[in-house]
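A single protein chain has been omitted from the complex, and every remaining protein chain is retained in its original position.
What follows is chain A.
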């Protein structure tokens, strides 16, 4: 049991870190010079003809807000998945959701007749949903008392590989669209605008609230499915709600900024490391951590190949892979 005072001070510290990273994100590594002062002026006394201030208001602010919410959503989705499946390796990117969404996106952007019918966001959600469903079926995650965690991950890896192969085939056949799809596959916040934000935040916020409400059930699920059922949890119902929440959170994030991996996998572990096993406490902390991590990655994405941009998803993989190896080595999983 974590001491409440320790949790509170850690929470405050994390929030302070998040604010600092967000502030830094607004002006760091700008191709058009933007200073701290410009950021201040943009929010206090906005001059619409000053390029630097316009950049802060029109580009940086929606980009920052989207980064924060994407980070929180992916972290929450990962936490729910790990809670539902009681599998430390569960995450949208591991269980096929990202790869499925990417395939859906690649299909609609290369096949014009699909593009008219669906639009990329819906295609991403459909693809992700179908892949997730397949993985759950193959991994027999719906079967009551089905406890073969390894099978679920294997199914996820197999479906991911299948989707990735199909995506590559589509990209090769439609070479012209390749660059756009590749950028999207790597996940980048560079094109997040107010428009993106407006269609993204309502969905994501509903998903996040749902995630918080689900935490008591997730806590009980950790006692094992039989115990959870005896304590009055409707397993099928909880799993269904949890899966829908994951799809909403991941689908909204993916259609806003593309496929970003690793957040859903590593952030829940970081939060659990800091805050202990109570989902009610570590889920909110995971959201804050996820938001901070994606914002940090986005800031660095402007720095790595300055003045060009590297997709934030690539930066996250760079940060995430070593951290994951560290986690595995420490046997904290």
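Just so it is clear, a contact is a pair of C-beta atoms (placed from the backbone, for glycine too) under 8 Å apart; a residue touches a chain by one contact, two chains touch by 3 or more; residues count from 1.
Methods note: contacts and distances are computed from a predicted model.
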**Asked** Out of "Fe(3+)-citrate-binding protein YfmC", "Energy-coupling factor transporter transmembrane protein", "Transcriptional regulator PadR-like family protein" or "Cytochrome c oxidase subunit 1", what name does the UniProt record list for the absent chain?
**Response** "Fe(3+)-citrate-binding protein YfmC"
**Message:** Given that one chain is not shown, which residue among A:30, A:85, A:98 or A:217 touches it?
**Reply:** A:30
**Message:** Using the touch definition from the top, which of A:18, A:39 or A:55 touches the missing chain?
**Reply:** A:55
**Residues of chain A (touch criterion as defined above) contacting the omitted chain** = 30-32, 48-49, 51, 54-55, 58-59, 109, 172, 175-177, 179-180, 183-184, 190-191, 193, 307-309
